[in-house]
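A protein chain is absent from this complex, but the other protein chains hold their places.
Showing chain A:
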Amino acid sequence: MLKTKLFAAFIVIEAAALAALYVSSVSTVHLKEPEMALKGSLVRVMKLTDVAFWTEARYTRHPSQADFFTAFQDFPMSVDHFPAGSIVPPSQIHGAQ
């Protein structure tokens, strides 16, 4: 039964490591709550609307502010100038109707 014991030990160690990682993630999130509150306060007082991930075009820097309805302009699903254009899904206005 040596192999069974070794295998059981391996699975228990992996499961314990995963459980520890999960507990660590929950506690990290909990510990960073004050930081998240400060970021939320920054967003509120500076009246920010978007995250600063993709800065190469207006509609990727501020997807929530971009207009999806003007003809012949940079908009999601138009011919792409930047790879990040693929992050924006087809407009609901075009897709739903």
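Going forward, a residue touches a chain if its C-beta (ideal position, glycine included) is under 8 Å from a C-beta of that chain, and two chains touch if they have at least 3 such contacts; residues count from 1.
Simple rule for what comes next: contacts and distances are computed from a predicted model.
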*Looking only at the UniProt record of the hidden chain, which name from "histidine kinase", "2Fe-2S iron-sulfur cluster binding domain-containing protein", "NADH-quinone oxidoreductase subunit H" or "ABC transporter permease" is the right one?*
"ABC transporter permease"
*Could I get the residues of chain A that touch the absent chain, sorted low to high?*
1, 3-4, 7, 10-11, 14-15, 17-18, 21-22, 24-26, 28-29, 32, 35-36, 38-58, 60-65, 67, 69-71, 73, 82-84, 86-89
